[in-house]
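Every protein chain of the complex appears in place save one, which is left out.
As written, the chains take the letters A, B, C, D and E, and residue 1 is the first residue of each chain.
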Amino acid sequence: MSLQFLGSKRPDEIKAKRCISLFGAPYDGTSSYRPGSRFAPNAIRAASVGIETYSPYQDEDIESLCFVDDGDLELPFGNRDKVLDMIEKYVSSLLENDGIPLMIGGEHLVSYPAIKAVHSVCDELHILHLDAHADLRDEFLGERFSHATVIRRVCEIVGDKNVHQFGIRSGIKDEFAYARERLGDFHPFSLPNPKEIVEKFEGKDVYLTLDVDILSPSCLPGTGTPEPGGITFDQLLSFLIGLKGINFVGIDVVELLPHYDPSGVSSIAVAKIIRELLILACPSNMRSDRL
Amino acid sequence: MSLQFLGSKRPDEIKAKRCISLFGAPYDGTSSYRPGSRFAPNAIRAASVGIETYSPYQDEDIESLCFVDDGDLELPFGNRDKVLDMIEKYVSSLLENDGIPLMIGGEHLVSYPAIKAVHSVCDELHILHLDAHADLRDEFLGERFSHATVIRRVCEIVGDKNVHQFGIRSGIKDEFAYARERLGDFHPFSLPNPKEIVEKFEGKDVYLTLDVDILSPSCLPGTGTPEPGGITFDQLLSFLIGLKGINFVGIDVVELLPHYDPSGVSSIAVAKIIRELLILACPSNMRSDRL
Amino acid sequence: MSLQFLGSKRPDEIKAKRCISLFGAPYDGTSSYRPGSRFAPNAIRAASVGIETYSPYQDEDIESLCFVDDGDLELPFGNRDKVLDMIEKYVSSLLENDGIPLMIGGEHLVSYPAIKAVHSVCDELHILHLDAHADLRDEFLGERFSHATVIRRVCEIVGDKNVHQFGIRSGIKDEFAYARERLGDFHPFSLPNPKEIVEKFEGKDVYLTLDVDILSPSCLPGTGTPEPGGITFDQLLSFLIGLKGINFVGIDVVELLPHYDPSGVSSIAVAKIIRELLILACPSNMRSDRL
Amino acid sequence: MSLQFLGSKRPDEIKAKRCISLFGAPYDGTSSYRPGSRFAPNAIRAASVGIETYSPYQDEDIESLCFVDDGDLELPFGNRDKVLDMIEKYVSSLLENDGIPLMIGGEHLVSYPAIKAVHSVCDELHILHLDAHADLRDEFLGERFSHATVIRRVCEIVGDKNVHQFGIRSGIKDEFAYARERLGDFHPFSLPNPKEIVEKFEGKDVYLTLDVDILSPSCLPGTGTPEPGGITFDQLLSFLIGLKGINFVGIDVVELLPHYDPSGVSSIAVAKIIRELLILACPSNMRSDRL
Amino acid sequence: MSLQFLGSKRPDEIKAKRCISLFGAPYDGTSSYRPGSRFAPNAIRAASVGIETYSPYQDEDIESLCFVDDGDLELPFGNRDKVLDMIEKYVSSLLENDGIPLMIGGEHLVSYPAIKAVHSVCDELHILHLDAHADLRDEFLGERFSHATVIRRVCEIVGDKNVHQFGIRSGIKDEFAYARERLGDFHPFSLPNPKEIVEKFEGKDVYLTLDVDILSPSCLPGTGTPEPGGITFDQLLSFLIGLKGINFVGIDVVELLPHYDPSGVSSIAVAKIIRELLILACPSNMRSDRL
Partner (left out) sequence: MSLQFLGSKRPDEIKAKRCISLFGAPYDGTSSYRPGSRFAPNAIRAASVGIETYSPYQDEDIESLCFVDDGDLELPFGNRDKVLDMIEKYVSSLLENDGIPLMIGGEHLVSYPAIKAVHSVCDELHILHLDAHADLRDEFLGERFSHATVIRRVCEIVGDKNVHQFGIRSGIKDEFAYARERLGDFHPFSLPNPKEIVEKFEGKDVYLTLDVDILSPSCLPGTGTPEPGGITFDQLLSFLIGLKGINFVGIDVVELLPHYDPSGVSSIAVAKIIRELLILACPSNMRSDRL
């Protein structure tokens, strides 16, 4: 039995049909530079006890939300394809119960099977991709499935025009060209006004994939490939909160490497972001105080 | 014999009747999340040798101030009530000599006895409380005296309206409600224009309690309960320097945990803040170059 | 809900009347040199997944034992007397069910209330005290209840002659004199042949209090007051396993500070010792494979 | 271009037909507990500059040996089967030139393809396996190829009776049973007299696979699954030096995790062991001072 | 043989007469507060593999530049004067080949001999000095040649009016007075609009000496004397990129202490700055794609 995210319930403690299911996908098998995102889910849970259930930013308390902490998937390190398959099946099972998956990585490749599962139940799925890196290579070290190629693979599923990138500040020349020419949106270096996003995606199904290295390493040093420069924590928070109104059908938060930040701040930052995402993503009919 | 803060004198090296007395109150007995603020006073002293005595911000040198480093109180860990009593008595003894206490914590609870002592010699005492956390709970884990309740207890001494909070970005719902409804000022998330503060408190006795976690963990990762987001070092510095003109009758700086920041930057940041606070708080008749 | 020790069951998963109850007492409030033993119980649980349930030393598997992991007591930091009271009551409740408490500290003071509770149900209780420090001061920093006085207080409960110290290599002159003149056994610097111990205590009720700093800091750097020199891990293991046959009515393992050992070895060492202690302490009628 | 091991030459700097080829196989993809052995080869090279080329133990200098540092294989993280294939082919290519491979892991699974390649050119190959863990599981987390199963797979290639285990102190019950009943030698917990080994294997082809966690974590904290207790550095060194006379056709040294030991001692220890192994393994016709 | 900076060539791999020569001067012998800048060159090279050769900021790829990594000078620790002499001679030899030196320190004193060498081949040399500290003392601990006096010594070579300081936020009173009264430019606390700089120095020979502690410790904690407050990474990057058009005849980047930042972010930040500086400093006739 594992640690539990602040304010969450265990699956057997909740009766609501629909809820947000937070779970960990602690896989970091294709990380080429430095591994350790496998430790993120439990580090985030442990760090969550240092923050409050109440968000003064949104004036809500996550204790009033229907969300469960399902713990971590037990993934076979060393067998990437089986890992991808297990995640896809797990997310599909959550969707069958009308749940909203909130997956904690692991490395960015875990987004691929989750998005694949979500896509299979949506007519049209839009991907909001927040990241320092474009992740648009076609292959990396000879492999087509890797943290460096994941969004390229996602494009193949949902269509280039349904992928929207924000905050990108690193990549090879080809990735920047691909992004500029083919994606639905490409907003490098910074974040746009969230109002524009809300208007654009009103009524559509949206999956948010948040690579935490979009944050400046000042705010989050504990990540796999830190990219100096970038967004502050408060800028990210304002942007995310500004997305209120979008219909999120799935979310993931990936690439925290807790061991590289002995202060623990990185894990706490992600815990706090997840608190805000829970409030953001929770439909009104998933609030226990309104049931 | 302990280390000594940059530019300070030992009590037996100074003849002035009045001076600023810097001392350490290395108690962290009620810290629930992670302890270690007990190590702050000596870490700050050790770090102070890496900065200069001259402040280019205020164009003053602390070598020209009457201030002594009294070392640390030797506090009995495990006996909270006796610790609080010892601090109160010590601060009272400083006040009898017309000194200005500048206490380095330790956890935030140490502010309570210091404020109690200062309050007993003032007609009306105003508290400027800079912090990420409201610290306004009425009890915590069944205890009324704790780092999480300290400002609530302070309110009971000086009156709700004499407590002024700035920069708060975390707390439970009740604390935010209490702060909004009852305190003299409640300015969450950021700092106001210091000119307003100076005008408001002109001629009044003011005690400044500075929980260093008001700073963004970007600037100060080494603290007990880091709260991502928040004020930058330069913003805090500008605000504090802008308070010039206020009559500070006591100051404390609490909640540095040096061990959580292996770069040493957190301790250096607090040393630099204390350098600026010394210049800020020092009345002109305590400047040795003007005696 | 907290982490769980390798191979343990949750209280609600076991039907046996009698079992070994492992629980954490994460209190470090009187630690004067450096705090952090509060983090030990969960660090040990987390580390336990890196070892096996099978002991090749004793050729037994802890999965066949009736032992539960009760999690941690939620202790009010800052109120030592209440903490001691809570531990005593908790241990008493375990004893009422004929359980065997295996407490993970926390600092050494937590042994006092546990021994007090166990003593109250035994006619004659013997204390095996393994430690680098005598802990026999009558007071410390003006306090009678402290990690440095705990065994002196224990002597007052069970009688000097029922306290038996092994491995002590640090203390003030008075402590060494007290130990030599008054205790049942005083075997400083090393461990005796365990056969002698087994013969001496055959048929008696024995409480084992193991301060992990008895180990050489080579083997266990993560402790509050490391004392260079001392026992190796293999020497301690041989001694403990050699105690087979003694009737243990209670055990505690205290003073691990996981944060001071970034390699994680200290926590793993203690997890492994606890595995061996579980096998050692488990009466044959508490083995599930023989029920 | 990578760092270079102390005293080594680059492939293009040497003309001898036969030499010892040191190379890195920085793969840690099946590590389940904690990853990071990928960083070992370069950490060992960097640490090697802190020791001398001269061994006072064997009174030889590695500068007089024909050995090259080939750098690291560039392995595709995330694709275990391809990794295994690449290592096997690389070792085969070294053997074609009559070289002796000295591979630095990486995790223990990298031994499998290296042994497979060596086995294919030997009539009868004996494996000396020094390790804290038996690594004899038939599968682990559903996988047959893993750091926890590697020696079981090796048994299938070379035959149970040609596998000889020393120093094992951890495993599940089945592994200990398998080792006792089927292997050529099983000498748990400690090392035998090396003379016996030399006599037994005189004239035979021997492959040495050294998992550095056989060392006590006192001597080598930086490893994936540290196993408290075990062999000291001097005991291991004496044993290895005592093997002089054996015909080593391949060697690997695996499972160093440099990041878990901030003192750097673990990497230095492995660098020093490799210095001794180079002298040990080098046939007289590979010494440049005798060419 | 040492590590190599991302995208660089070895001296023997390039045929162009003129190129940028990156080399390390790993000397930290006068560092008074904390040493370790000697480790910077290799830490930066190792970190450079985590970034890309392509700069999206300048839309250029350093793979198309003529630049070599010459490795590190082997400097005799303990003999400062010989160290200074060796650096001066080395830089002179680079200049004889019309190369542009890009030196990685080491401490700031290494700038002195490099500037001396460059000055000897220029009619008029301007120094752009970016730093948190003025480094304008006339002596320090009785020594005239020290990291704290280096720019004062530089003034004696190139003339006060040819020295231009930016971002200074620490020093003694005399240094600030000297800077204000005598230097060509003194722009403390922040950076000016780079356009002004470009206009001012158009057509002149400019040497850029960048002490990385000009960055806020939020962005770069790993430095010798961190100075809280200051410039963000993005502000520095914008400024540097804005200098396009200046004729850089030499550059150095000094005072990174990688060991004080366990996250590795500081080294990565400097690697990224060097990538941008390479593009900035490279004349069009040193771009291999235009040869």
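Basically, contacts are C-beta pairs under 8 Å (C-beta built on N, C-alpha and C of every residue); 3 or more make two chains touch, one makes a residue touch a chain.
Predicted model, so just to flag it, every value in this text is computed and none were measured.
Participant: Which residue, E:Glu74, E:Glu96 or E:Asp123, contacts the hidden chain when the whole complex is considered?
Facilitator: E:Glu74
Participant: Have a look at C:Arg80, C:Arg169 or C:Arg275 and name the one touching the chain we're not showing.
Facilitator: Answer from the full complex: C:Arg169 touches the omitted chain.
Participant: Of the listed residues C:Gly142, C:Pro228 or C:Pro283, which contacts the missing chain in the full complex?
Facilitator: C:Pro228
Participant: Looking at the whole complex, which of C:Gly105, C:Pro217 or C:Gly242 touches the chain that is not displayed?
Facilitator: Looking across C:Gly105, C:Pro217 or C:Gly242, the contact with the absent chain belongs to C:Pro217.
Participant: Counting contacts across the full complex, list the positions on chain E that touch the omitted chain.
Facilitator: Per the touch rule, chain E residues meeting the hidden chain are 28-32, 34-36, 38-39, 74-80, 82, 109, 141-143, 145-146, 259.
Participant: Just the residue numbers, please: which parts of chain C touch the chain that's not shown?
Facilitator: Contacting residues on chain C, toward the hidden partner: 33-34, 168-173, 176, 188-189, 216-218, 221-222, 225-230, 260-262.
Participant: Touching the missing chain, which residues of chain D?
Facilitator: These residues of chain D touch the chain that is not shown: 49-54, 56, 59, 61, 216, 218-219, 232-234, 237, 261-265, 268-269, 272.
Here, only the chains that are shown with their structure count from here on.
Participant: Which chains make contact with chain A and with chain C at once?
Facilitator: Both chain A and chain C are touched by B, D, going by the contact rule given at the top.
Participant: Find the geometric centre of each of chain A and chain E from their Cα atoms only, then give the gap between the two centres in Å, rounded to an integer.
Facilitator: 39
Participant: Could you give the separation in Å between the centres of chain D and chain E, each centre being the mean of its C-alpha atoms?
Facilitator: 43
Participant: Where does chain A touch two or more other chains at once, residue-wise?
Facilitator: Residue numbers touching two or more other chains: 34, 216, 218, 261-262.
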